[in-house]
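A single protein chain has been removed from this complex, and every other one stays in its place.
For subunit A:
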Amino acid sequence: MKLSALQQSYLGRRSNSFRSSGPLDSSSDGAFKSPAAVFWLVLHGLSCLISLLLGFRFSRLVFLLLSTSSTYTSPFHSPTELAKTLDIRSVIPADPVGNVPLPFPNKTATNSRVVVGRHGIRIRPWPHPNPVEVMKAHRIIERVQTEQRLQFGVKDPRKIIVVTPTYVRTFQSLHLTGVMHSLMLVPYDLVWIVVEAGGVSNETASLIAKSGLRTIHVGFSQRMPNSWDERHKLETKMRLRGLRIVREKILDGIVIFADDSNMHSMELFDEIQNAKWFGAVSVGILANSANIDETVVEKRGEEENPRLPVQGPACNVSNMLAGWHTFNTLPFAGKSAVYIDDRATVLPRKLEWSGFVLNSRLLWKDGDKPEWMKDIDTLDGDIESPLDLVKDPSVVEPLGSCGRRVLLWWLRVEARADSKFPPRWIIDPPLEVTVPSKRTPWPDTPPELPSHEKPVIGIQEPIIKHTTKTRTSRSKRRSKRKHDETRTDRRTTGFDKTLQN
């Protein structure tokens, strides 16, 4: 857009300085050359040479020195500004004025501090982030966000009481760590009631102790059975046990059932604050569709949203509870998992407990609670679904914009029944050597491996060509290090396993 500022001002100044030379130049084409004309011609040539040699900026300065006052029109290009051009990046607090001793001109007529023209670009000596400032800024950000949450978030947040049934098994670490981290991020007060099948164990206790949350860890005498049906029933009993603890300790807040294998979103905890007595949210059902038959899927009847793996409340047009979405189990009929370590799909119940939240006052012995809530002491044994806790299922409040937002996901994944894992996932005693480090099948060293390695080599050989360089460098590094053989072996074992996958 703007014509080159530099060029224009330069041209302007040049034309001003050498306005006189113009007509003389044209006249010099004519007759004899007067000494004045010759003089100007020589001066012109000299200035051209100087410009060529010194470059634009220096030559401008030289001309300024030569032709100080009259021909110089703009009073705003003070020589101090030009002096600043000599050191573009002036460092604070260096004073650039003292460089060139030139007469100090007058600034703009109205005594403004602001001068038009070229300025230096100020850079501080260490233009990198200062860690103290960064920490202060983060604290400011936190404060602003807390304020935002106070203004736009939930008013008067209630305590959240989480009931989780669990038991010790290989995947417990995986599942429970996930739930634990989600709960640690919840910005409200929290009580975590962990009911463990098979009694209280150090395994679980050490896991949940890392959370720093307030936990109530109780044991349940029965062990977890091996079939999914039985397991669901036992889990229901364990949850009731948790609810009884709420009643005994007269905890006040919102009770949510967090199964240890589920994944919760943070918005869930904000949304359940809106529950008055008994709320329901939509649960995404992530059934591992290992062997699903496509043709069976096509034959499904006319359901609303037939393919959505969601369980939860359904509303009518006026946003009142009209019914329930359940997960369609027809495609899996006859092919679902029965035992915990089956490879088939694990199916959820009709309505999962994790999709329901209740006000803890419903569980108290006395106090004002609606009459549609059954007393949990009278219940025992077979409660199919959480709706059995209430006499009238229509009192349930749909949450998450009437069930349209899925706020948590249900998943069931377990290891084989006979899988073992090191207690607390600390390996002690060290593992057995599977592939000795000095005898790994790198291409340089001939493969002198014990006989039980041979099936392993067969898979690795085609890969050897691609990753030659990295492997040799790694082996060299390893042999240099003086570690226990066990540690290197463990690493090779791990490396081995990744290749096999």
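Please note the rule applied: a contact is a pair of C-beta atoms (placed from the backbone, for glycine too) under 8 Å apart; a residue touches a chain by one contact, two chains touch by 3 or more; residues count from 1.
Keep in mind that, in the parts below, contacts and distances are computed from a predicted model.
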The complex lacks one chain in this depiction; which UniProt name from "GPI transamidase component PIG-T", "Exostosin GT47 domain-containing protein", "Vacuolar protein sorting-associated protein 35" or "Ribosome production factor 1" does that chain carry?
"Exostosin GT47 domain-containing protein"
The one residue from A:Ser34, A:Gln148, A:Asn226 or A:Asn316 touching the chain left out of view is A:Gln148
Out of A:Ile123, A:Ile250, A:Met320 or A:Val338, which is the one that touches the chain we can't see?
A:Ile123
Contact with the hidden chain (one of A:Ala36, A:Leu49, A:Ala137 or A:Ala209)
A:Ala137
Touching the missing chain, which residues of subunit A?
1-6, 8-9, 74, 76, 84-85, 88-89, 92, 108-114, 116-124, 127-130, 133-134, 136-137, 139-141, 143-145, 147-149, 151-153
